Each structure stands twice: as C-alpha cells, then as structure tokens.
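All protein chains of the complex are present and in place, except for one that has been dropped.
Up next, chain A:
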Amino acid sequence: MSSADFTLIREATVPRLRRLRGHGLTIVAGLVVLAILLLAVIGPSISPFDPTVADAEPFLPPPNLSAWPGLLWAALSGAGTPVHWFGTDASGLDVFSRVISAPRTDLSIAVLANGFALLIGVPAGLLAGYFRNWGTETLMRVSDVLQSFPVFISAMILVALAGQSTVNIVAALAVLYSPIYVRLMRAEVMTQGARGMVEASRALGSSEVAIAIRHVLPNSLGPTLVQSSVTIGFAILLTAGLSFVGAGVRPPTPEWGLMISNGASGIMLGQWWPSVFPGIAISLTVFSFAALGDVLERAYRS
C-alpha cells in the first residue's frame, strides 16, 4: 500500500470520525474503553488493597453514599485508613481493588484471543477469497462447522479438554473466533479481487501472491479491524462466562465473571455488592466496545 493510499483513507475517514466525536454515546464509550485499557496497565498498582489478600472482615458493605465525599477527600488528602469503596466479599477480599484489577486479566485474554484469531482468520480468509479451489472450499466448510456450534459450549469443551489455564482459554477463544475473520476477510477479498487495480497489477506482470499480499490484503483489512472491537467485547463476556461456570480463570485471580459467580449466593441475603459492581463493570465494558465497533463500522461504511 502506498503512502498515497493511506492519505486517501485518512482524508476519507478522519472528517467522519470528527463528526462522530460530538456524539455523546461515542464519547462515553471511548472514555470507558480508554479507562479499561488504562486499568489493565495500572489497575493492580493503584488498588488500595492487594486484590488477592483475604484479610478484611467479610461482607463489609460499601460506605453510605452520603459518606463518600468525606471519605474521598480523606483518601485524596492521604488522611485516614484505606476505604473498602465497594465493600468486601465472603472471603474478606476488597471488591473495589478486584474490580479495577480485573481488566488486566479480562482484557489480556480478550486482546490476545482476538489477536490470535486475526492471525488465523486473516491469512485463511485471504487464501479462501483469492485462491478459490477445492482446498479453500474445504477450509470454508471447516470454518462453517466451527461456527455452527454455540461459542460458549465449544469454549467450555475446549478448555475442559485442554486443561483450565489462561493460555488454554486464549487458545480456545482464538480458535472459536477465527471463523468470523475468515468469513469477513474472504468476502472483502472477493470484492477487492474484482476491482481494476488487481487487473492492472496482473497486466504489469505481478505474481498472484504479490497482488494478494500487496494490494488485496491492505484494502480488505478494514472490516476485520472494525470487527475486532466487537470481538474483544464479546471475548471479555465469554471469559467472564467461563469463569462464572468454573471453567475460566482460577480464584483468587481478580476476574469479573469469577467475582459475579462467587458473590451470587449472597444476593438473596442482601449482600449484593460482591457481584453487582463487577456486573456493572462488565456490562459497561462490553457495551463500550460494541458501541465503539458500531462507530468504527459506520465510519468505514460511509
């Protein structure tokens, strides 16, 4: 792809993003995603308590809302003892520290899984879309079979077979999400393949492989990159779901799904905070990634 091509894309896209910048929802979603990314980097370092040390009183409720300004001021000014802002859970673990430390786990798994899914899906989609033969047709049918199973069930089975570890969760999610990229990439490559630039390259004597890599691939990446935002959101949800049913990360790792699962039995007793706060965090995150994906898609389409 030449620098002129990039300039063209930038000129076409940037004004549209600028127009969307005024959209409230987009701003909120962007800020949440930024915050989550930031927490994934610094969350465990800024948490007031060690998120895996269970030495506080169990089921401490969060402080009353009216007490928050005073407590916040005391915390910011360095006075007073650290506060359990979101209360503590059944083990005496600080819920706030765990909520802000969890993005490192959830986002790492989601981003890595999405990255590996891209690594599998993009080349496979390029092959399937550009070089259409019995081999690539077989590849597509394998991809169809993978997509025909419910993702959650398949993920559970894969993790159960491979063993319950973070690496295996990443691998399972990558395998299960890669068909999305295969199909998206293939469709886009087929569109690009019919364009004049491909014919022109052939006329200039470029090899098919060179045309596929140099011209078709860069022009087909847009939809997959847009899809990434949505996939990361869903991967976070799936990671949390796996942990919720006991097939995900192991306790006491701070992880939203695990926190919801462990706190669920207390809801009936009025102890809502161990599961509601991670629930809010996960909803906000998934929604924000999906909203961002929507924004990017609209920007790309227009």
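Observations on the structure shown:
We adopt the following convention: a contact is a pair of C-beta atoms (placed from the backbone, for glycine too) under 8 Å apart; a residue touches a chain by one contact, two chains touch by 3 or more; residues count from 1.
By definition in this document, contacts and distances are computed from a predicted model.
Of the candidates "3-oxoacyl-[acyl-carrier-protein] synthase 2", "ABC transporter substrate-binding protein", "3-oxoacid CoA-transferase subunit B" or "Na(+)/H(+) antiporter subunit B", the chain left out of this view carries the UniProt protein name "ABC transporter substrate-binding protein".
When you scan A:A90, A:L139, A:I213 or A:L284 for touch with the missing chain, the hit is A:A90.
Contact with the chain that does not appear here is found for just one residue of A:L37, A:V53, A:L72 or A:I157, A:V53. In the full complex, chain A makes contact with the omitted chain through residues 52-55, 58-59, 61-64, 90-93, 246, 250-252, 261-262, 265-272.
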